[in-house]
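Handing you this structure, nothing more for now.
Only one protein chain is missing from this complex, and each of the others stays in its spot.
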Amino acid sequence: MVSLGLVFDQLITGLTIGARLFLIAVGLSLIFGVLDVLNFAHGVLYMIGAYAALWAIGAVSIPFIGLLGIGFWPGLVVAILAAGLVGVLIEAGFIRRVYDREPLDQLLLTFAFVLMLTDVVKTTFGSGSNVVDPPGLLAGSLTLTSSLSLPNYRAFVILMSIVVLAAIFVVLQTTNVGRLVRATSSDRDMAALLGVNVPRLYTVVFFVGAALAGLGGALAVPTQSITPALGNQVIINAFVIAVIGGLGSFAGAFVGAYLVGISIAVGSLIVAGAGQLIPFIAMIVVLLLKPEGLFGGAEA
Amino acid sequence: MSPVLETEDLRRQFGRLVAVDDVTVDIHAGEITSIIGPNGAGKTTFYNLLTGRLDPTSGTVRLRGRDGDLIDVTDRSANDIANLGLSRGFQINNLFEGLTVLDNVRIARITRENRTTDITAITSEDSELTDGAWDVIELVGLEDVAETECANLSHGDKRKVEIALALGTDPSVVLLDEPTAGMNATETRQMVQLIGRLNDETDTTFVVTEHDMEVVVGISDRILVLDNGSLIADGTPDEVLSDEQVREAYLGLEGDEELEAGLGTDGGDDGGEMA
Amino acid sequence: TGLGGGGGSDTIKIGGVYLLSGIAQALGTSSANAAEVAVKQINENGGINGKDIEIEVRDHGEDPQAQIRSLAQEFNADVMIGLTSSGVTLASAPTIESLGVPFTLTDIGTPYITEPDTESYGNYFESDSGRAAFTPNMFRTNSNTSHMTYAIAKYVADNYGESRVANMGPDYAYGQQCWDYFKAYSEGLGMNHEYVTSEFPSLGASDMTPQINSVLSADPDLLFTSFWAGDATTFISQAAEQGLFEEVDDVFDTIGADPTVYEALGDTTPEGIHMSGWYWPTAYDNENNQAFLDAYREEFQDDDTTPSIPGFTGGSTYAAIYMYKKAIEAAGGTNPEDVISELEGITIDNDPRGQTTIKEDTHQATAPCVIGETSFDADVPYDGAGLVNTQTYTLTRERSLELLDGSGLGPGL
Amino acid sequence: MSVLTLEDVNSYYGNSHILFDLDLEVEQNEVVALLGRNGAGKTTTLRTITGTVPRREGRIEFRGEDIADDSVDKISNRGVKLVPEERRIFPTLTVTENMQVARDMSSGNPRDIQEMYDVFPVLDELRENRGRNLSGGEQQMLSVARALIQDPDLLLLDEPTEGLAPVIVDDLYDVLSEVVAEDVTVVITEQNVDFALELSERAYIIEKGANAWGGTVDELNEREDLLDEYLSVGGAEAD
Partner (left out) sequence: MSYGVRERLLAPDNRMRVVGVAAVAIVLVAAPFVLGGFQTSLLARTLVFALFATAFNLLYGYTGLLSFGHAMFVAASGYTVAKIVQQVAPALGIESIFGGAALMVVWILALVIGTAMAALLAVFIGYLSVQLEEIYFAMITLSFSMAIWVIVNQDIIGSALAALGIGGGTFTNGSDGLTFRLGEVDLFGLEFRLVDIADPIAFYLLTLLVVAIGMYALYRVINSPFGTTCQAIRENPERARALGIDTQFHSWMTFIISGAFSGLAGAMLVMLKTGILPSDAFWTSSATPVVMTVIGGPYAFLGPAVGAFTYEYLRWIIRQYPLLEEFWEFSFGFLLLIVVLFFDNGVYGGIQRLREYVSDRQE
């Protein structure tokens, strides 16, 4: 009784979810790949991007500062900067001090930021749900056939994820940044001995990773209901994706995100609750068969 | 002499590179055998194949276990092989860095005594373990740093721990990968003496790779030469060191030039038996 | 033992536990607000037996049972109100029972907790399928899910007749029970609805589009939902984006009568859908209600973090405080056993929802529930929709037993 | 002009005090050997110069500028390059990439990668091999090549011959001699004392983290007692 229209709709929904998740997972994977830090706060950075966009749009206000209200498109920039800067604060201000400790110490440090930043956002914006419409430019949808139509905004979000992936590859191909990053991630101290300013490199990487999450959050605003709990809802899925794709692999994050996004949307058609179960089962299977992930071991 | 360890057409390829090229050799019980050869000749890879750390592309490895049977260990896991009495020291230090020297050696003793699943004893109060470990520590001369965490040792001392771990399991065959690299002259001498003494007293079989020819000549009953993965010479030190191929490829000696270590390369024009 | 409520203290202590953070923050806060209004009124009028009331309200937090214990054993609460989740309520019942403090639920949907007939419905605490979880020192002042779904089922039966009905609700006890009871009551009312699909997004889901797609593709006439607080906001906005409200004839929500939800949605709430609640400010025409509304407005009109009208739990929470006042006065003190026996069968006249009685056998108040139609014409102190054309519904245990016969579900009334 | 000056330098790993008021003076374009027993503090001295020990005190000057508070990368960018004892090849990068990274980060006039392949032909055949898959000696060669490619002003070599076959040791000797001729200053530690002394003009002996002796190699070669006491070379008890 599952109609083609429904499958199509769920596919589009799944792709939208996948695109959002990609933007979180790719930054998570990037940061892990380079800094060897599993950034628990990455979901929160996504959430901060979402709130920054809401604020820029004028949907929420900050106490003593008020509304910004500059609209959706400038809002994307605000979100990227906000999340990126918070990321820099976390990295340069704190994680940097514990790089030579056990990985778990860094993980817990980011966990501390999950707790604190969630509370800060809650206090600033309240804990209610926030919902807004897509920007006017992208309202409406593309009619494909009489029963199939593709909402413009969703198409845009999916496109953005592809653009980001392409941009990453272009940067890696055309510069020697990728090599430097890989060298540093495999032996930080030796890289410093060769002259790499490791702290600065790390900060830049963290900024980029965080900014991507911020972009994801901002893009999610018109399709998701935004609450301070958003960060915690997405982070586990982002882990799943990063692991399935292969920690440190961008293409892996892309494929993983779309697999998970689609399984969340389409899985629920098969068995109720399956949408939730599939990602974890997938992660177990991938880990057992190919622990380094589908694209693990591949270049950057 | 009976072999304690033998290989038959042992081969390992990495892609196109043949790191170990159909090596057939047997190691005699109670002897000290050195393996020499240029960098990248395949010595460490050969060890990795013998100890189960790498799987061979083809060929067989047989090991005489503690109970005297010659067992095919080609497909056995590293830990199985170690438990049969074959132990090794690594070329690049491979220690339990966060633990003290004493605990490092205790771990070797625990596996030797088959007590890895013993939950009834208390390690630090177990005199059998501590005694056993201390003997090894004295043997290699680590008493002064016995309670130092390995991570805090100098390079030379770490090399000694590496050897202590190899000896700690009372092995019947020990593979040492450049045991004296990083040690100073005195310690190198002491190490040579130690290996000789253990070999004499306990009948332990040693296989040693070394680039320090003084050491090689000083201790070996027999020398094997690997080049590009192939066994190119096998014989007594005198035989091998007078082999032209070895002199050129490995020692960089030309004509009658003498080895600085001061070994009389008298005669030996026909070289060792070729593999 | 460590029981609170010794006569020694010179105040009457009320402990409250609500969800004050997360998706339900606005909801829990409005309950706490209503309680505060009642406490203030009582203290201004001489307190209880000459003693002032001291109230402390806490968040469920990550360990609601610890909060309950702490209020009873550290704050020494004489009586307690609270809870915002059916799940938490059922899980905390043995703790509350063990503590012995009178505990009045003001926001809880699950009928089980006021269903004493363990013979017929199975003891909740003794089996995984038990549905009667009556607990001797727990009471309830709001009209529960059993009542609420009856009202919707009745409305549907009266106004739409047999239909293709779909369901959506939060994926936990409350959502599932609402749907079960709605179906049971509809059947009891003789309706042979066709149930086309049932979707349960997880509680607090931020993206319900997959489930909304499923509902849309099942092409129902009516959609029954049981979302509340943030989930209701999410659902309504995303359903609007997917065009759901144009596709179906009507949408019902069990406790969507929530000013905070409408405020958050601003101008996107569709008009003319049906939302119900345990209370709606304009649904009762009596002076007690007016007095409550006036006091509430006065207290909160300058507070821009919360609407200055009570939410759907306002009536029940306000009433709970007055019930305690009456019971403690009648008992002549705060001895828990005495207060409990006074509460059983107590009737108060100043309930904003009209005179209510706590039934002796079930500990459930005889309060009505309300259904209204969303409209931007409603008289509300914020930008957003409110309810118009409100109707109240009442239901007795006897009638409920009749309607639910054969469903295995207890009235809880 | 003295290129490197250490004066009253103290270094620590956590609470353990390793170097005690150490002095060191290296002139432009000379090769200085740093000798001493295992654990004497040679590596720690080199690490102190490069800034990789956790805590250091005292005066450390490079080309007249105080570098005692500089970060590791800053010191490196001044032209001070270390070939570390543990080789530290980037395990996931290929041989070529290991050198490319070094080249990318070079502050001077980097050498050509091909030049290094000419010096160590063994590596040439292994261009695309990942660092982790190299043999011990190959890693050692790569480590030296990686430092040379950066065109160092001051080259610190921590036991560069360890693990190298005799032929390669000879090659290394030639390369280093060449490098010195090209205006590079070198500090070298070696267990292979003969190698070090042959290459060096002057030497320092360190014992328990403090200066035990300093002077020219010629002087040192006269002093059997020193060689005996601190370096245990030349002893005749080998059997």
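Think of it as A, B, C and D in the order they're written, each chain with its own count starting at 1.
The definition used in the following text is that a residue touches a chain if its C-beta (ideal position, glycine included) is under 8 Å from a C-beta of that chain, and two chains touch if they have at least 3 such contacts.
Values in this document were obtained by computation on a predicted structure and should not be read as measured data.
Q: Can you list the shown chains that the omitted chain is in contact with?
A: So, taking every chain into account, the missing one touches A, B, C.
Q: Tell me which residue among C:G46, C:G61 or C:G161 touches the hidden chain in the full complex.
A: Answering carefully, the residue with contact to the hidden chain is C:G61.
Q: Where the complex has a chain not shown, which of B:L5, B:A82, B:M191 or B:L253 is the residue touching it?
A: In the complete complex, the chain left out is touched by residue B:A82.
Q: Name, in rising order, the residues on chain B that touch the hidden chain in the full complex.
A: 51, 53, 77-80, 82-83, 87-88, 90, 94-99, 102-103, 106-108, 110-112, 115-127, 129-131, 134, 138, 143-144, 146-147, 165, 168-169
Q: Tell me where the left-out chain touches chain C, residue by residue.
A: Chain C touches the chain not shown through residues 1-3, 58-59, 61-62, 65-67, 69-70, 72-74, 86-87, 90-91, 93-95, 97-100, 124-129, 171-173, 176, 203.
Q: Could you pull out which residues of chain A are in touch with the chain that's been left out?
A: Counting only chain A, the missing chain is touched by 32, 38, 94, 97-98, 101-105, 108-109, 111-116, 118-120, 123, 236, 239-240, 243, 247, 272-273, 276-277, 280-281, 283-284, 287-288, 291.
Going forward, only the chains that are shown with their structure count from here on.
Q: Identify the chain whose mean C-alpha position lies nearest to the mean of all protein C-alpha atoms shown.
A: Central by C-alpha mean position: chain A.
Q: Looking only at C-beta pairs in contact, point me to the busier pair out of A-D and B-D.
A: The greater number of contacts lies at B-D.
Q: Whole-Å distance, chain A centre to chain B centre, using C-alpha means?
A: Distance between chain centres: 51 Å.
Q: Can you compute the centre-to-centre distance for chain B and chain D, using the mean CA position of each chain? Integer Å is fine.
A: Averaging C-alpha atoms per chain gives centres 28 Å apart.
Q: Chain touch graph shape: choose line, ring, star, complete or other and state it.
A: line
Q: Which bits of chain B are touching chain D when the two form their complex?
A: Touching chain D: residues 14, 37-41, 43-45, 91-93, 152-157, 177-178, 181-189, 192-193, 211, 213-214, 218, 249-252 of chain B.
Q: Of all residues in chain D, which touch chain A in the complex?
A: For this pair, the touching residues of chain D are 50, 52, 71-74, 76-77, 81-82, 84, 88, 90-93, 97-98, 100-102, 104-107, 146, 150.
Q: Can you list the residues on chain A that touch chain C in the complex?
A: The contact residues of chain A facing chain C are 2-3, 5-6, 9-10, 13-14, 16-17, 122, 126-131, 133, 223-230, 233, 264-265, 268-269, 272, 275-276.
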